[in-house]
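A single structure is presented below for examination.
For this view, one protein chain was removed and the others were kept in their places.
Order as written gives the chain letters A, B and C; numbering starts at 1 within each chain.
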């Protein structure tokens, strides 16, 4: 969880014992645990990186792969 | 004479024993001495500064005042 | 092309001295230095989060595209993350080109990109607590100019 998403989640990083089969299954799991986090993850400008590459829509997740939810970015 | 005007004139700086009454009189004097210089002074982009201030058209010249003919400028 | 992420303060002058030395065919070097503002005491420190292995790769990808687009001779991007005090430099971008227009436009584009699309997350800490800084509509519009 990056940016304000970590504040909403209350954590930055977690390992799951079992990797959900798809990104949508992971989203469903996180929403079930915390509807507030689920809503934040679906919010405007939030992007997802799987294995450090941006993905759009649903994708299959390999076992143990790193999934990052990225709040709107701002550098400089 | 600044920039290429000094090359055309063959000199950069001169003092005249008597200051012509006006800028146009000075131009006429210089043209008479050297028609090539006269033409260059009337060329595109040439500006004139009297007492270190840009002037346009004709102006009266005070005795001993500094007159500079400025070829097109380029810094940087 | 060089992209560096660092948690240590850096001196933009030292970076420009290195970047501009020995360039007999470069006519123009433009730099941008972004500095953390105190905002009259409203900001006590900035916290910048990066995603190592992702942030650097993304910036390198963009810097490389910008270098090709503007025929740059060289690009340097140095970006702080971690804790940053007011008055300290956050980001330094330098571009070298044969002519000034390319160097200016490339630096301008890189900054628009870094402000709204580079993978950093920025939090301001002040006397009234902390808040996340997200790109403004203007930042988004600025970045779109180059798409």
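FYI, a contact is a pair of C-beta atoms (placed from the backbone, for glycine too) under 8 Å apart; a residue touches a chain by one contact, two chains touch by 3 or more.
Please read all numbers here as calculations on a predicted model, not as lab measurements.
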| item | value |
| --- | --- |
| Among shown chains, those touching the left-out chain | B, C |
| Residue touching the undisplayed chain, where the options are C:3, C:77 or C:107 | C:107 |
| Touch residues of subunit C, complete complex, unshown partner | 11-18, 20, 22-35, 37-40, 86-87, 89, 98, 100-101, 103-104, 107-108, 111, 115, 142 |
| Those residues of subunit B which, in the complete complex, touch the missing chain | 2-4, 7, 45, 49, 52, 68, 70-76 |
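Note that only the chains that are shown with their structure count from here on.
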| item | value |
| --- | --- |
| CA centroid of subunit A to CA centroid of subunit B, Å | 74 |
| Between subunit C and subunit A, distance of the C-alpha-averaged centres to the nearest whole Å | 27 |
| Residue list for subunit C, restricted to those that touch at least two other chains | none |
| Residue list for subunit B, restricted to those that touch at least two other chains | none |
